[in-house]
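This is the structure, below, for whatever I ask next.
Only one protein chain is missing from this complex, and each of the others stays in its spot.
Then we have chain A:
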Amino acid sequence: MSAAAAMPAAEAAGADEERVFVTLMLADQLCGIPVLAVRDVLAARNITRIPLAPAEIAGSLNLRGRIVTAIDLRRRLGLPPPPEAASRMAVVTEQGGELYALLVDQVSEVLSLAARDFEHNPPTLPMLWASHSAGIYRLPGRLMVVLDVGRILALTAAQ
């Protein structure tokens, strides 16, 4: 479920083609994940730390009997850790039959966005962001970064 692969198709389909995103906040930056890639949204609680795991891996949690590996998106994107007390949310996504939970600060509304508002990554985007972003949407008053779930997970797997 790579958003990068799907994106040019959306462009070709016309400026009015709409895509639906689950939006979320990461250190004050609005991000979006294609709604079809999202299996679940839950409060990030009871995460078991996994010793010796890569830093990006926050741990694992139990989602109705299945074990889900939690990935700290802030760390993945080189952002500072969240304030101590902040409660976090998790967006669950699936890859290769395995479930992964992406830890984010806040999950907000689901947005339907038109392809005409889509932009490719500006070349000046920091490396970590550029490699995990499939593009940018211009929203009234702010920008939304489309997270490339495939690449976020693939990069982790490569380590």
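Quick note on the criterion: a residue touches a chain if its C-beta (ideal position, glycine included) is under 8 Å from a C-beta of that chain, and two chains touch if they have at least 3 such contacts; residues count from 1.
Note that in this section contacts and distances are computed from a predicted model.
Undergrad: Assuming one chain is omitted from the figure, identify its UniProt name from "Monovalent cation/H+ antiporter subunit A", "Electron transfer flavoprotein subunit alpha/FixB family protein", "Recombination protein RecR" or "Chemotaxis protein CheA".
TA: The UniProt record for the chain left out of view names it "Chemotaxis protein CheA".
Undergrad: For the chain left out of this view, which of A:L61, A:L77 or A:V145 touches it?
TA: A:L61
Undergrad: Which parts of chain A face the unshown chain closely enough to count as touching?
TA: Those residues of chain A that touch the unshown chain are 46, 48-54, 57, 59-62, 65, 67, 69, 96, 98, 100, 153, 156-157, 159.
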